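One chain of protein is taken out of this complex; the other chains stay put.
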Amino acid sequence: MLRRAGKYTGVFRITLMNNLAYIQDVALNSIFMLVVIFVFVALWKTTYSVTGEQSLGGFTLQQTIWYLVMTETITMSSPRITTRIDAEVKGGDLAYSLNRPYSYVGFQYASFMGEAAVRFFINLAVGGLVAGLSVGFPAGGALEAAQATASRVTGATGAVGVAGVAGTAHLLAVVSASALTILMAMALYFTSMMALGLLAFWVEDATALFLVYERSMWILGGLLLPLSLFPAAIRRVAEVLPFRFIINGPAQLAVKYAAGDFWRVLAGQATWLAVTVVVLALVYRAGVKRVNINGG
Amino acid sequence: MMKTPRETGACAMAAIILTDLRKDFLAKEKEPGLLGSMKAAFAPHYRKVEAVRGISFSVDQGEVLAFIGPNGAGKSTTIKMLTGILYPSGGDATVLGLRPWVDRQRLAFQIGSVFGQKSQLWYHLPAADTFDLLARVYELPTAEYRQRRDRMVDLFDIGEFLKTPVRKLSLGQRMRCEIAASLLHRPSVLFLDEPTIGLDVVAKQQIRDLIRAMNREEGVTVFLTSHDAGDIERLCKRVIIINHGQVVMDAGVNTLRHNYLHNKVIDLKLAAPVADDYAFPLAGVTVVKARGYGLKLEVDTAVAPMERVLGLVVEGLRVADIAITDPPVESIIKTIYEQGVPAELREDAAPEAGWTESATGDALC
Partner (left out) sequence: MEVRRRGGLRGTFGLISAYAKLNLSMALEYRVSFASQVIGMFINDGLWLVFWALYFTRFPVVKGWQQQDIFMLWAVLTLGYGVMMGLFGNASRLSFLILQGQLDYYLVLPKDALIHSLLGRMYFTAWGDGLFGLVVFALFGHPTPLRVVVYLAVSLLGGLALISTVIIVNSLTFFLGSTQVLSGQLYNTVIHFATYPMDIFQGVVKVLLYTAIPVFFVSALPVAVLRQPTWPALGLLAASSFALATLAYAMFHRGLRRYESGNLVNLQS
């Protein structure tokens, strides 16, 4: 069991190393992250100053920007596997991997995560830097809020030590909740995209389908705009779809953590992940059968 | 067919002239590893590489010249300067009286070029479609183009697969289409960079025959690079050998054959194992390798005629398979260095080129 898992961590490690070796390219690629966050800062600074409001859809300016840093980091760090899988199905790489001693899907997932890990931290650093320099870093704010809560609980006097502990605990909760939901989000992203890529067994060119899925995910998942700013009707549609669990859910938790939200997001992610895993398994099995029929 | 001036006129004019032509490249150097990558990103370190170090010679109109040398000798760089793709770092060259990198577009109408490793044909479309495009690019009047195309199709025997997407052609078929395409606009000079690379023996011979036919019938000057000694022997009258960016030898093929191409390699597969210390019973034949069922012989045909060697082989050994090949260019160059400069080569060589002092001096060390 452990040895079987070992080969996938091996794949994860080698993709990680490979991406670290091309760290210059990965870093250059984050120029776009910089531009995107910069443009968002300009757009939302203008929007907040024009409306004169402190909070829009329950978000302050700082929260909106950091929310967008998170959503962009999640989407930009996820490797675009649909085209890769599509090419491997058509080029026969998948067929050749069938007699190898590993699962094709497991292999792809390990290499997906290896690439995503490097990109995630660079994108977060670049986006976070732009956001922090223009609207301030949120950690201070979170800590203050925690201290305020702590001092209310313990009374006004001599609460510095307790507040420090409570603040740290809060920060820990935010970070671990974010990390867990982001991992789940990426698994959801991977399984659905992988299933789409495998459609190459049946469809000559699924570019249009990929684009529709991806762009729907962006818009309805809250990549560019928090769901709370959507008109009510569209918001209701977005809430029943899986997309918000990939983008909006983890991002909102990172900037506005609430324990109740965390469990709701996690439950939603787990449910949808169960669905996508089943779909992926069915699609993969059906596809592999076609390889056998065609004689590889 | 209408005769062009160069076909009727006396062909003593030089079509291509190179004078001390040079090309340097800057190669970025990087230490291995991540640290090396980072260093190279901030303070790149360059090394000057002299790909072509002062080459001079000329090619007459109607001549077929082979330009040979091992990989990285500067062949392609030279041919790219002569077709206007690269700017030289020094020296001068003219093709049909034009300086290629200055008058590139004017020259383009008068030269054809085929780069063996880079296709000019549209990969997903039939060759006929690329031909039509080239007719527009070279501004050929429709009637004239059709006539020319039909002749090329005929000559190169490509009618059968002219309407097949290029990706479905064999390499030999594709190369025939490539050369036909480069001749559509009736160029006076044809540049061929490794035209036979990767082809099998039959396809190679076909390509060689076609090039020779075009040269004879239309008087096209042909400048070809190769590292296949077979191309030289069967196609050219004159050979220039370059190595490390310098001309090593400029001579007629007859001289070359007489002096350096008299060695042949015989590869044998035997039906019974051969002794490790096997010796061939004839002077002029050396055993290169003898192991198990394989035997490799090198024959100096000046000493041991091929006929006799083969006779002895068949008599004394149980042969399962046999292949006779030319030695690779690298070994010819090695022989040239080892044997020095035979006196007769100097007379044979083109007057303005031939042996250069530096070629023997520098390259040897």
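As written, the chains take the letters A and B, and residue 1 is the first residue of each chain.
Heads up, the rule we're going with is that contacts are C-beta pairs under 8 Å (C-beta built on N, C-alpha and C of every residue); 3 or more make two chains touch, one makes a residue touch a chain.
This one's a predicted model, so the numbers in the text were calculated from it and none came from an experiment.
Enquirer: Of the residues listed, B:F115, B:Y260 or B:F280, which one is in contact with the missing chain?
Expert: Per the contact definition at the top, the residue touching the missing chain is B:F115.
Enquirer: Thinking of the whole complex, not just what is shown, which of B:R136, B:R216, B:K237 or B:R318 touches the missing chain?
Expert: B:R136
Enquirer: Hey, which of A:L129, A:L229 or A:V291 is the one touching the hidden chain?
Expert: From the options A:L129, A:L229 or A:V291, the contact with the absent chain belongs to A:L229.
Enquirer: Can you list where subunit A touches the absent chain?
Expert: Contact residues on subunit A toward the absent chain are 24-25, 28-29, 31-32, 35-36, 38-39, 42-43, 45-47, 50-51, 56-57, 204-212, 215-216, 218-219, 224-225, 229-231, 234.
Enquirer: May I ask you to list the residues on subunit B that touch the chain which is not drawn?
Expert: 4, 25, 27-28, 49, 51, 71-72, 76-77, 80, 83-87, 101, 104-106, 108-109, 111, 113, 115, 118, 120, 122, 124-125, 129-130, 132-133, 136-141, 165, 185-186
Criterion: only the chains that are shown with their structure count from here on.
Enquirer: CA centre of subunit A versus CA centre of subunit B: separation in Å?
Expert: Averaging C-alpha atoms per chain gives centres 56 Å apart.
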